[in-house]
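Step one of this worksheet: look at the structure below.
All protein chains but one are shown at their positions in the complex.
Coming up: chain A.
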Amino acid sequence: MLTYIIRRLIGAFAMLVVISMVTFGIFYVVPQWAGATPEAMASRYVGRAATPETVHLVAERLGFYDPVVVQYGNFVKGIFAGAQYDYGAGVEHCPAPCFGYSFITGQPVWPDLLDRLPVTFSLAIGAAIIWVIAGVSVGVLSALRRGSFFDRLTMGTALAGVSLPIFFTGMISLVVFSYGLGWTPPGGAWTDFSANPAEWAYNLLLPWITLAFLFAATYARLTRAGMLETMGEDYIRTARAKGLRERQVVVKHGLRATLTPILTLFGIDFGLLIGGAILTETTYTLPGLGQYAILAIRTQDMPQVMGVVLVAAMFVVVASLIVDLLYAVVDPRVRLS
């Protein structure tokens, strides 16, 4: 068990290193391959009116003349130890983890990410609770009543849920529930949980349900398929032969086995979402990581984009690490291999 954990930890760490290399490569190396000079890259940091001397100086201070390996080393060092930026007039200290400064606002990226993380996290956690409960219970019920009206209705709805994009369902629900019925606030409303939990939930209700609808649909279909398979297993017959009540047969024996693969999917889905629910945040103008990423891409603000990408990747890796470890707890057969 301990070796399993250690192996998974090493794997996760290696994954993060590779991701950081790829990300760094995309934003700093590929442009140079494509013919961008260090000056051209540095020019994004200075105003349009800057003289060639200034650009050269900035490129030198940012290390764009150094070999790629040294640049990457400095970048990694910035994340772990912080970085010093010499502005000529003074030295700016960027504390760890340092993802650099925004081209546009001149602000360090990390505090921005920290500001936006709670929004995305709130969105993801609420939606996750709704979609897991709704998706799994609908899946179980329709598997048990296969072919019934309930089964057809929910699976039809689930098909719609999988197929309809968030910007469609989100817009429709905004039109109906916010602007039409006035039940929920229009997009853009955000209250911190610590400030007012009730308002936090009220503001997020519609985004939660919209986002959860998409995922619940997938989970319902998966759970249904898994339950149909599991309930035909020999050990379900054994459980019945023991005299177990049908509800316990379904929950303790059937669902228990069905949930294991769903757990894996959940870890990755949730990790991805914390990295930014781009469509949902954009539709409801929530100031989360997804929206931040979109803005950064639109304004070609490279340090911001890179920061979001790395943080999002980290969440996915950490989430799948947790899932892997949980898997060993959930499925005893994993522990041996």
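In the analysis below, contacts are C-beta pairs under 8 Å (C-beta built on N, C-alpha and C of every residue); 3 or more make two chains touch, one makes a residue touch a chain; residues count from 1.
The rule is simple: contacts and distances are computed from a predicted model.
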| task | Given the choices "Chemotaxis protein CheW", "Lipoprotein", "Lactate utilization protein" or "Peptide ABC transporter ATP-binding protein", state the protein name listed in UniProt for the chain not shown. | result | "Peptide ABC transporter ATP-binding protein"
| note | Touching the hidden chain, out of A:V29, A:V162, A:L228 or A:L244, is A:L244
| Footprint of the hidden chain on chain A, which residues? | 233-235, 237-246, 253, 256-257, 260, 330-333, 336
